[in-house]
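Handing you a structure now.
The full complex has more chains than appear here; those shown keep their coordinates.
Just so it is clear, A, B and C label the chains in written order, and each chain counts residues from 1 on its own.
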Amino acid sequence: MRFLRQTLTIAAKDLRSEIRTKESLNAAISFAIVILVLFSFAVDPSSEQIKEMSGGLLWLVFAFAGALILNRSFARELSNDCLDALVSSPIPGSALFLGKAVANFVLLMVVEFVSMPIFGILYNMDWMRQPLWLAAVLVMATWGITVIGTMFSALTVNLRMRELMLPTLIYPMMIPALMAAMRLTTLLINGEGIPADDWIWVRLIVGFDIIFTSLAVTLVEVVLVG
Amino acid sequence: MSAVSVEGIWKFYGDYPALREIDFVVEQGQCLALLGRNGAGKTTMLRMLAGLLRPQRGVIRLFGRDSRHADTRGSFGVLGHGIGVYDELSAMENLRLFAEVYSVADPERAAQDWLKRTQLDHVADALVREFSRGMRQRLAVARAFLHSPQLLLLDEPFTALDDRAIALLQSLLKDAVARGATVIMSTHQLREAMELATHVALLARGRLKFHGPRPVEMLEDPTWLYRTYGEG
Amino acid sequence: MREKILYGVGLIAGLYLVRNLYQILLVLPDEVDQGAIYRILLFHVPAWITCFTAYFLAGAASVMYLIKKNLNYDTFCVAAVEVGLAFTLIGLATGSIWARIIWGIWWTWDARLTWALITCIIYSGYLMLRHAVDDPTARAKNSAVLCIFSYASVIITYKSIDWWRTQHPGAVLSIRTGGGRMDPAMESILFQNAVALLMLAAVMVAVRMRQEETQREVESLRRYAHAAA
């Protein structure tokens, strides 16, 4: 109970500061649109092949734009040494981590819900064929990305070259979740169900979420206390 | 039960010992000034007391408990170099947040009370981002004192403050000591510290060179301690 | 003393390798389908075995560091990752050369190959992270956590042939297939080669640990000098 309240206190704080300024949200959404436009130069959006790439492109966009939000997660605690204030307070590291992860998750979902229709329009794609399944995939993969991103944000928070290190470290780690999400999203956008062969991807995502969430929750206290 | 007991602490950065074999005890109600030259290890010591760093060897006990124990962490307040409040939130929101974090009984009341005591009640709803340095520092003080901590850990609290802000902080510290709280603060501004300190500890290159009640000589000549126990 | 043992083991590993090479190049016959080039398998697989072993030990050492906070575990961890990375590169190179000859291309994006590359990137990231932290204690702590996370990629690389349909050949070693996919004489020499490479890796790790320790000492001496300044 207490743990849950602490988690929510942190999540509420992060969301409140973000809503106050809307800085990372605006930046992430406009970055997402910029990338969509850039991609449309690189690949021909009117070709037939684009259908097979749709999931891939979409998740690339989410990954790149999402990194902006994840990057800020612990970094926003730095400017006034707020991290020290929180770590020395009675809140346990795991509640701090989960609170931030929840806030990031919400923000990422907002970015995704805004960019999906834009993607649909720009690339002439109907993504409402399997809404429930698609939502499930979005939630699971986004949580996976969030956990990795939040954990690595904590890991790199005191680094000299945070902005440099973070993208190089997180994307390779996220790949299992991203790969699965790309494959499943392509299937679902094209209106097919998930064939037996591709269930491995669902299992991969679920396993990823469970394993990395538990790892992160166990290790975050060690990371935060020097 | 002592407020702080430190036994045989060693802290290494890599193989370099920033603190070596530190032992001391601070009783409740004392005000300890932690002195030492640049790089002596004051910040390291305070961060360790606050549970932000772990010693490689030795034991730290605050009120008889481990310093990372959740109850212990609720019983002290920290004021470091940074102010530890959020720029994007208002003064009120910041204090309410920390009141919740510290499970203060009535967050709203506690926050309002401390805004008044630090003379920030007229800007309670302004974002911290718009505050001047002095206002920010006062809010930081409110944040650290909010949950009536039994122990205050302050790292160079007088730095870059003007006379008025220093006077406010000194009077709050005096109140805290009067109600039985313990204070440990590091500083280079000896004169300001000597007004409060009942005890003094001197670190030199990671070793504790002196610890005891404030020598009377220091009232006249604050650098007396350095000359007598330090490296000249 | 430690030095002599090191050189001794290194020498034995080297001689063992030369002997294996002799066997491979001059004694074993060509393979039916692939001809002479299949011999690269006898280095390809041992290289991967060595690199996986190194990463596993690095992960274990990381866990130990987080429990014991003893910097020697950290020293072992870097050394193991660096040596592991060297063998990853050997594995990638031998694989690529083989692919060029058998498939006609250097690279294809199947699961095994891709994950091998990702593992390589992830562990280079580990070395980069170490580079970016100044305080040796914080460096050890953060990189230990990263090392534990990284091990996931090794597991996926290893299991990828089971999870996905790959262009890369499936399991051939009898410990995974239950036997029958590979000539016992070849398999025996493969394992002998693996032993030789593992010995070599052990020596390299020991040497790297040596350097790392010296560097740590130098670093602390410098800090002493600075503290006196």
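Details
The working rule: contacts are C-beta pairs under 8 Å (C-beta built on N, C-alpha and C of every residue); 3 or more make two chains touch, one makes a residue touch a chain.
This is a predicted model, so every value here is computed, not measured.
Stoichiometry of the full complex in this file, given in the displayed chain labels: A x2, B x2, C x1.
As a convention for this text, only the chains that are shown with their structure count from here on.
Judged by the touch criterion defined above, the protein chains are all mutually in contact, each touching every other. Chain centres here are C-alpha means, and the one lying farthest from chain B is C. Located most centrally within the structure is A, per distance between chain CA means and the overall CA mean. No other two chains have as many C-beta pairs in contact as A-B. Centroids of chain A and chain B (each the mean of its C-alpha atoms) stand 38 Å apart. Centre-to-centre, using mean CA coordinates, chain A is 32 Å away from chain C. Across the assembly, chain B contributes 54 as residues in contact with two or more other chains.
Chain C has residues 137 in contact with two or more other chains.
Residue ranges on chain B touching chain A, taken from their complex, read 47, 50-54, 68, 70-71, 73-74, 76, 78, 80-89, 93, 97-98, 100-103, 127, 143. Against chain B, the residues of chain A that register as touching in their complex are 6, 9, 13, 16-17, 20-21, 76, 79-82, 84-92, 225-226.
Looking at the complex, you find that chain C touches chain B at residues 69, 71, 135-137, 216-217, 219-220, 223-224, 227-228.
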